[in-house]
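Missing here is one protein chain; the remaining ones are kept as they sit in the complex.
Note that the chains take the letters A and B in the order they are written out, and that residue 1 is the start of every chain.
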Amino acid sequence: MEQRGLYQRYLNRFGWLCVAPSVFLFSLFMAYPILSSLYYVTRRWKGMANSFIGLGNFARMARDKVFQAALGHNFLFMAVQIPLMVFLALALAALLNQRIKRFRGPLRLALFLPSVTSLVVVSVLFRVLLQANGFLNNVLIGAGAIREPIGWLNDAAWAKVTIILAMTWRWTGYNMVFFLVGMQSIDPEIYEAAEVDGAPRIRQFFRITIPLLVPVILFSAVTSTSGTMQLLDEPNILTWQGGPANATMTAALYIYRQAFFVNADFGYATALSYVVVLISGLFAYIQMRLLGDNARSAR
Amino acid sequence: MSVVRSWTPGRLASVAVLAAAAAISVFPFVWMVIGTTLNPNDVLRGILAPGRELASNWEKATGMYDLPTFLANSLKIALLTVALGLAVNGLAAFGFEKYPSKARDRVFGVLLLTLIIPQIAIVIPMFRMFAFFKLLNTHAAIVLPSIMSVFIIFFMRQNFKMFPTEIMEAARVDGASELSILLRIVLPSMQATFASAAIYLFLGQWNSYLWPLITILGDEMKTLPIAMASMMSAYTIEYGALMIIVCVSVLPVLLLFLTMQKQFVAGLLGSVK
Partner (left out) sequence: MRKVPKLLLALALALALAPGLAAAPQKLTVWCWDPNFNVYAMKEAAKLYNKAHPEVAVEVVDMAQDIEAKVISGLQAGGAGLPDIALFQDFRIEQFLSDYPKAFVDLKAQGVDYAKFASYKVGPMSVGKSVYGIPFDTGSTGLWLRTDYIKAAGLDPDAYYGKSLKWSEVIKLGETVKAKTGKPLLSYQSDNFDMLRIVVQSTGGQFFNPDGSLNLRSEAFKKSLALFKELNDKGLLYQVVGWSDWINAINSDQAAGFLNAIWMVGSVKSRPENKGKYMVIPTPLIEGVKGAANASNNGGSSWYVFSSSKNQKLAVDFLKSVWATTNEGTKAFYNEILKGAGAMGTYLPCQGGPNFTANDDFFYKSQPLYKDFAAWMAKVPVLTYTPNYQPMRDAVAHATLNYFQGKIKSIDEAIAAAEAEYKQVMGQ
């Protein structure tokens, strides 16, 4: 009995030993930053000096229309890009899942290929392709679709379209693979039964495939939402520092610029980042509820 | 039901749509490879015929810009992150899963909670910390914070669940130490899991932008993404040389993908944007 207790203690100690390096790194690079941000958020920085301003940073935020607009852009990209991408990815997955065995492999490979590029590469490629005198404008002019070049990078409205285009190119194939995996795990007997009932394919898709895929769709929406909330690489490189005229400024990019680019205003930037955390947390909560409900109803 | 030969209009249309989408997906790759052979103006105009500037573009990429250094930096940082990340996170996942305890589960819960914290929210204190330790503008500053990944611990813990505890018990009876159980018995059967985790860690570090952007100041420390980004914000852009650097940065990932598709997709699907 005594020995068994000793052995349990030995195992328990070994367990702690295993998790110790991770817990150490976690406290250093996650717990400490989170705790110390409580100090930063009450300070106002100017150069090397900083002073206490209490909730002043939040008062400043309430007046900061640039930041509010930046948050608005995050929401806009979520509202437009995610549905567009999910729709395309679903459609492509459904088409791939049909009886086209011979082409399925290469087509899937091709569609997935954009996922191997980094966001920096995507931004670089699209920034060059979308120059005023660049490839896409030349093709469109050549095809007679437009007469004047489109200001993909230069026009405040088109620049938003540019970001959406680049994100959609990068992520559609990636999400498509999720959906394809989901579709292939659906029991073929369900379709066979529907076939016997004479239900047309399109109806099978909406009545069987989509409902069974809801958890997967939700999951991809979840990851996309949290990614879009952190959007920074594309507006910084592709549309050049959130330009033109802040038209593609996002919350994360604005925080980066406040803390590391224009000034070193660590206090204000921390306060801004609290808002992003709050929104991310809210989204995570809603989505967990949705996913949870769905998992329950699926059972 | 004939599988291949019935080309109904519907199927023809779906193949056409897929082919168009595939073409759009692949085109930028073709275009960037062609771009490596063109002069800057032709890169911009999107000329689709190969030119004769490959040699001079290569010369610029390795002379005006230090492509070998960027590549070496990226490789070193990514491989170190993978090696250390596998060790640290694998160990933690093993510990959390195979040595159950209420206290550790509570710790795990705290770790999971921080998954929602976006990176932008912690970079300021992290920057101050690395500045304090005089580690700014070093590769350690990039590697150290990305070793531990809550997501990887979570992912690997899920997979450790499938390893039967009875085998471990049997080994204990035979007098094997806990460490040798992990190294000799558990690890060999978890290769696929480790491969996926390795790919995930590699991609995350190979592509990372914000944190290196903040911590790297000098040219000699730059990784490929940072080098590309700063070329894009240079006063004059050498587009041909840029295309070479873009290709070099995409190539390892592409090779990884083509050779290890299954683990790659498993590793990638686990990742979040």
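Please note the rule applied: a residue touches a chain if its C-beta (ideal position, glycine included) is under 8 Å from a C-beta of that chain, and two chains touch if they have at least 3 such contacts.
Since we're looking at a predicted model, the values are computed, not measured.
**Q** Based on the whole complex, identify which of A:8, A:27, A:51 or A:133 touches the chain you can't see.
**A** Per the contact definition at the top, the residue touching the missing chain is A:133.
**Q** With the missing chain put back, one of B:101, B:138 or B:159 would touch it. Which one?
**A** With B:101, B:138 or B:159 as choices, the missing chain is touched by B:138.
**Q** Considering the entire assembly, which residues of chain B contact the chain that has been omitted?
**A** Interface residues of chain B facing the absent chain: 40-41, 44, 64, 76, 80, 83-84, 87, 127-128, 130-131, 134, 136-140, 143-144, 179-180, 183, 214-215, 217-221, 230-237.
**Q** What chain A residues would touch the chain not displayed?
**A** 44, 46-48, 60, 63-67, 131-133, 151, 153-157, 239-240, 243-246, 260-265, 268
One rule holds for everything that comes next: only the chains that are shown with their structure count from here on.
**Q** From the C-alpha centre of chain A to that of chain B, how far is it in Å?
**A** That gives a centre separation of 16 Å.
**Q** Contact residues on chain A for chain B in the complex?
**A** Contact set of chain A toward chain B: 11-12, 14-19, 21-23, 25-26, 28-30, 32-34, 36-37, 40, 88, 91-92, 95-96, 98-103, 106-107, 110-121, 123-129, 131, 133-136, 138-139, 169, 171-174, 177-178, 181, 223-224, 226-230, 232-233, 236-237, 240, 251-252, 255-256, 259-260, 266, 269-270, 273-274, 276-277, 280-281, 284.
**Q** Give every residue of chain B touching chain A within the complex, in rising order.
**A** Residues in contact with chain A: 3-4, 11, 14-15, 17-19, 21-26, 28-29, 31-32, 35, 43-46, 87-89, 91-92, 94-96, 98-99, 101, 104, 107, 111, 114, 116-129, 144-145, 147-148, 150, 153, 178, 206-207, 209-210, 214, 225, 228-229, 232-233, 239, 242, 246, 249-250, 253-254, 257, 265, 268-269, 272-273.
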